[in-house]
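Omission of a single protein chain aside, the complex is shown with its protein chains in their original locations.
Right after this comes chain A.
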Amino acid sequence: MSRQANRGTESKKMSSELFTLTYGALVTQLCKDYENDEDVNKQLDKMGYNIGVRLIEDFLARSNVGRCHDFLETADVIAKVAFKMYLGITPSITNWSPAGDEFSLILENNPLVDFVELPDNHSSLIYSNLLCGVLRGALEMIRKPRCTADT
């Protein structure tokens, strides 16, 4: 129970390079196992989904944001609070669709892709697909039924 009390204030620091290298090792191992970029993308999405459904609880416990009234607010909270809290970056929100139900998040310094250069034989690999899965999982848990994540 003491862990729950500390949760709001404490954020454990760890080396970002270890994090980047771990994610890189994960993706390359998946590539070796599946040998097909589409399958790897699907697996990353699934893994991200599993992370997202759990992460949303942690996020709501730590951040104390209230209910968002519209999709615009949701987009803001995702970019400015959630990404900041977990990855330390603030992506920019652009490319709103005319109906107001789609937008793009542009990540300038994605810590997952430090040092990474995609070789030519993996041109259709979506390297950060895990993040898409996380967003999908998290939003589904707070009941935004028609939510798709695209890169």
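Brief remarks on what is shown
Following the convention adopted for this analysis, contacts are C-beta pairs under 8 Å (C-beta built on N, C-alpha and C of every residue); 3 or more make two chains touch, one makes a residue touch a chain; residues count from 1.
Criterion: contacts and distances are computed from a predicted model.
Per the UniProt record, the chain missing from the shown structure is "Trafficking protein particle complex subunit 2-like protein", taken from the list "Probable glutathione S-transferase GSTU1", "Emp24/gp25L/p24 family protein", "Trafficking protein particle complex subunit 2-like protein" or "Ribonuclease P/MRP protein subunit POP5". Although one chain is not displayed, chain A still touches it through residues 17, 20-21, 23-25, 27-28, 114-119, 122.
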